[in-house]
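As you look at this complex, bear in mind that one protein chain is not there, while each of the others sits in place.
== chain A ==
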Amino acid sequence: MLRRYALGFSAVGRQFSNMSSTTPLEDAIRAKLTSTEQITAAFNPQTLEIYNDSHLHAHHKAMQGSTSKETHFRLVITSDAFASKMQPARHRMVYALLRDEMALEGGIHALQLRTLTPEEEERQRKKKEEEAAKAAAEADPAPAE
């Protein structure tokens, strides 16, 4: 039997099928982070990637007795809402939003966060490109003709 692991990309088009969802927590995370009606903050994320890493941690001691397939999440969020805020403040914004899901018995056990502003994301993207280009140039120097 194939086991389907929920990845950020696979959830497209699934947000309206909450009733029979096999990934209620992931759905809740997505709904809350994309909602424009949050009391705390509307993230209006430019990028939102949700990775369910639970299968990587299923054998951990702390997970003994847990039947949930949604215990470990990794989020990448790019949002203007993070502008002029230090990282701890950004993480707290996300934690506050997901307080219930994290407090839930058998709910989210671990939440890895990568919180960027659009400018930071752009800067990192450029830097990565430059490094890749540099590495490529070193590995394959232009033929001297």
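Following the convention adopted for this analysis, contacts are C-beta pairs under 8 Å (C-beta built on N, C-alpha and C of every residue); 3 or more make two chains touch, one makes a residue touch a chain; residues count from 1.
In the analysis below, contacts and distances are computed from a predicted model.
Per the UniProt record, the absent chain's protein name among "Small ribosomal subunit protein bS6m", "DNA replication complex GINS protein PSF2", "Anaphase-promoting complex subunit 4 WD40 domain-containing protein" or "Monothiol glutaredoxin-5, mitochondrial" is "Monothiol glutaredoxin-5, mitochondrial".
Although one chain is not displayed, its contacts with chain A can still be listed: residues 57, 60-62, 87-88, 91-92, 95, 99-100, 102-105, 110-114.
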